[in-house]
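After this line comes subunit A, so read on.
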Amino acid sequence: MRIRTHKRLWALGAAGFGLALAAGPAALAFEEAPMLQEKVKAGELPPVDERLPMNPLVLEVVEQTGEYGGTIRRAILGGGDQHNMVRTIGSDNIVRWDREWTEVRPNIAESWEVSEDASSFTFKLREGMRWSDGEPFTADDIVFWYEDVFLDTRLTPNKDSTFVGPDGPVEVRKIDDVTVEFDFRTPNGLFIQNLAYGFGYHPAAFPKHYLSQFHEKYNPDVQSLVDAEPAAADWIQLFNLKAGPMDTPLFWQNPDRPTLHAWHLTNAYGSTDRIVAERNPFYWKVDEAGQQLPYVDRITYDQVEDVETILLKAFNGEIDYMLRHLGRPANKAALTDNMDRGKYGFFDVGDLPANIMILMLNLNHKDPVKRQVINDKNFRVGLSHAVNRQEIIDLLYFGSGTPAQVAPREGSELYKEWYAKQFTEYDPDLANEFLDKAGLNERDSEGFRLGPNGERFTLVFLVADVFGLQYPDAMELIQGYAADVGLDIQVRATDRSRLIDLHTSNEQDAYLWNCSGGQADAYTTPICYVPIVSNSVSWAREWAAWGVDSNRGEEPPEAVKEIFAAYDEVKAASGPDELRERMQHVLDLSMEQFFTIGLVQNDPVFGIARANVRNVPNPLPIAGQLWFPAPYTAQIYFEGGDNLP
Partner candidate 1 sequence: MVPTLLLVSITTFVIIQLPPGDYLDSLAAEMGESGVDNTAVLESLRRQYGLGEPFYVQYFKWMRGILLEGDFGLSFEKNRPVTDLIWDRLGWTFGISIMTLLFIWLTALPIGIYSAVRKYSVGDYVATFFGFIGLAIPNFLLALVMMYVAFKFFGQSVGGLVSPEYLGEPWTWAKFVDLLKHIWMPIVVVGTSGAAALIRIMRANLLDELYRPYVVTARAKGMTEFQLLLRYPVRVALNPFISTIGWILPTLVSGEIIVAVVMNLPTTGPLLLRALLVQDMFLAGSLILIVSMLTVVGTLISDVLLALVDPRIRYQ
Partner candidate 2 sequence: MRTEAVPGALLEISGLKTHFFTEDGVVKAVDGVDLTVYQNRTICILGESGCGKSIMARSILRIVDAPGRITDGRILYRAADGREIDLATARQGSAQLRQIRGQDIAMIFQEPMTSLGPIQKIGKQIVETILLHRKVSKAEAKEEAIEMLDRVGIPDPRQRFEAYPFELSGGMRQRAMIAMALSCQPRLLIADEPTTALDVTTQAQILDLIAELKEEFAMAVMLITHDLGVVAEVAEDVAVMYMGRVVEEGDVYAIFENPQHPYTRALMASVPRIGVTKSGRLPAIKGMVPHPLARPSGCPFRTRCDSAMPGVCDTSVPDLVPAGDSRTACFLFSDATGNG
């Protein structure tokens, strides 16, 4: 993992490029889509050179320069599927990860500089860049976000962790119209990475010219707008309504909000059968031939209620490019059978989390007996050895996957074999040995182990049918393995939100989930390596709370405190090498503790693209925070300039 600190040279070069372009005959310099040409002719749009920034981002294409035209047709679930749009068009941040998820590149910012101690970051924006409605995008928009949204406790009662350093929230300063500085005062070596991930979208998502009308500070008469909006009772609600977070439906329900995305919604999510996103005529990326991106005219999302319908649509050739909902092992065979009918092919998706099936035991259990047992590493090791991982993989995933613990993937710079392989062999005898060592050596008449209090030791596992990974089936198998070594596991099937509700209130014994941190995201989201407050993962919620604020939660043992400290060191690292070393140290400590029991690391999954869709990133890395392919969707095109019939 390297972080390239872009020096002034780069910025100068880019500026020179922009100047050169401005000097040349504009019409020749950039090309645009035919549909926009017509609008320019009709006088509805300014010419392409005026719409583009002085120095547009020249986006490297996957295969070749493309041609304009066509509609990417997708399907979206009627509710809760906003990530469908987030990950295709939404995530286009100040900086971006490259296609291979190896380094951070300029995006909205044409360059940036990092202070020596990695505490301050100065971004150079693109001059002449515009919002999707044609208004200029400048440093003022970022300052508006910072001062009037981020700092306003009414609008942002809790700050997003991306913009909070060890020493508190970031300070953002405008240097000039195209330069802003983010200052954390103390080292924050992960900031650029974080900014490139999904949640780094904030600074460039708040168009001042549009949103200020809903802000008390700028519009004294905001009450009249509130009165006109039935869904808001005061200006704060109104503002939240108009400027909702991208990962909630709110963002996608306000098509009026100008964006910097390649396509712009023409109607709101959830209110029609089809959501249409039209090309943004002011999009600021071009290809190497000077053609303004995106190639594809529009993206449509047909609203469906059932995942099965998406599958049938794919068979029917009604889906042009999609991995969401389709790329599950269970669907592969049926999709393979209908390839010819639907005229599509597969591409690989590197959705490779640290583990896709983890026994999350609650180390901070409220019940002292269960807590004592769970916190005994011998118990966890015993349980780990009791599970026949290979059988689970064979049964549920047709043999695709590897038995492994929760750890960085092979190929990642943080990979160590023992992280992934410790305690993974299926060995009931060994399991029994460890469980005996954990003090569960007494058994009842039915052969189940007794806890230290003399009663049968039972763990209730929550399980929800999520991610298309057949968790309930897996749990049934695990229950059987545990029973084989005398451990009583009860399974409670539930839905996702109930499950999250239970574990975030620390009322669970254990549950089955997955965890990110398998690749580069190990640095920024080590949620299974370090106790961190999270919606998805709770294995030591009280410790995590303590980690944020030592007045809350519960003081962890020394070994865990050590891990906290080690991770703080990571944040303070100044260079890539130091970063890696320190993270490795965190992992060494964490793996030794063996907090959670991982079962399976999956093989890459897949997506489908119709036969004439080109420039498809393959393999396409995605992760919880890595909202791909969004920054690269713009360079996908249809060979022949239109959809296949």
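Just so it is clear, contacts are C-beta pairs under 8 Å (C-beta built on N, C-alpha and C of every residue); 3 or more make two chains touch, one makes a residue touch a chain; residues count from 1.
Candidate selection criterion: all candidates are chains of the complex that A comes from, given by their letters.
Owing to the predicted nature of the structure, the values given are computational and were not obtained by experimental measurement.
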{"item": "Touch-positive candidate for subunit A in this complex, from 1 or 2", "value": "1"}
{"item": "In the complex, subunit A residues that touch candidate 1", "value": "73, 78-80, 82-83, 86, 155-161, 198-199, 230-231, 233, 236-237, 240-241, 244-245, 247-250, 253, 267-268, 270-274, 276, 300, 302, 304-306, 308-309, 312-313, 315-316, 318, 495-501, 504, 516, 521, 525, 527, 532-536, 623-625, 627"}
